[in-house]
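A single protein chain has been omitted from the complex, and every remaining protein chain is retained in its original position.
Labels run A and B following the written order; every chain starts at residue 1.
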Amino acid sequence: MDLLFLFEWLDTSFLATMSKAYGGVFAVVQMFHLLSMSMLGGMVILSDLRLLGVLMKDVPSEVVVENTNKWFGVALVVLIISGIFMSSAVALKLYYNEMYWAKMITLLIGIVFFYAIRKPLLKHDHSTINPWALRSLAVSSLIIWFTVAASGRWIGFS
Amino acid sequence: MNKKNVLEKLSLAFGAAVVIGAIWFWSLQVMEVIEILRLAAE
Partner (left out) sequence: MLTGGSSAILNELLLDLARYLDSFEWSTALHESYYMYPWIETTHVLTLMVFLGMLCIIDLRMLSLAFKDTPASVIAERLDKPMMIGFAVMVITGFILYFAIPVRTTQSIWFRIKVVLLIAAGINALLFRNRMRESVHTWDTAARAPKRIRVGAMLSLGFWAGVVVTGRTIAYDWYDCHKELPNFMYWAAGCVDELAALQ
C-alpha cells in the first residue's frame, strides 16, 4: 500500500497553501498541538499512575479513568486536526521521514489500544479486574504515548 | 469465556508486546546515535 498520493494531495491542498505562506498561522496551530499534547499527556499520566497506585490513591480509579478519558478524546481530536495542518507544510518531506512513520504507526496502535482494549476493559469494576491486566494497561499506555510524543519531536531533528 | 476475560488476556498480551516493541525500537535509535557519534569522532 503506497500512501504517497495522499501526501502529494496534501502538499498541493488549500491547507498547504496556508501553512507554507503564513508562519504565524503555523505557529498558532503548533501551539494548539503542544497544548493538547500537554493535556493528553496529563490525562495519560494521571490515569495510568492511578492504575499503578502512585497518584491520587484516595480517589477511586473508576472516577479518575472516567474523567480523564473524556479529555483524552478532546485532546486527541485537536492533536490530529492540528497535526494534519502541520504535516501539510512539509508533506513530501515527511513521507520520506522514518521517524514520522514510526510516530504514525505508534499513534495508530495507541488509538486502537485505547478504544478497543483499555476503555472497554476499564468500564468494569476495577476491583474485579486482574491486577496484572491493570498494570499491563497502564505501562503499555505510558510507553505508547511517550513514544508518540518523543518520536514526534524527533521528526524536526531528523 | 466472557468479554471481560478476553479483554484481560488481550491487555496482558498487548502489554508484553508493547514492552518488547519499545525496547526494540528505542535500542535501534540508541544504536543509531552511537554509530553517528562514532563516525563524527573519526
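For the reader, a short list of remarks on this structure follows.
Here, a residue touches a chain if its C-beta (ideal position, glycine included) is under 8 Å from a C-beta of that chain, and two chains touch if they have at least 3 such contacts.
Keep in mind that what you see is a predicted model, and the values were worked out from it rather than measured.
Note on the undisplayed chain: of the listed residues A:42, A:73 or A:120, the one touching it is A:42. Among A:2, A:58 or A:125, only A:58 touches the chain that is left out of the view.
Those residues of subunit A that touch the chain absent from the view are 23, 27-28, 30-31, 34-35, 37-46, 49, 55-56, 58-59, 63, 67-68, 70-71, 146, 149-150, 153-154, 157. Although one chain is hidden here, its contacts on subunit B can still be listed: residues 33, 36-37, 40.
Methods note: only the chains that are shown with their structure count from here on.
Contacts from subunit A toward subunit B in the complex involve residues 102, 113, 117-118, 120-121, 124, 128-130, 132-133, 135-137, 139-140, 143-144, 147.
Across the interface of their complex, subunit A is touched by residues 3-4, 7-12, 14-16, 18-19, 22, 25-26 of subunit B.
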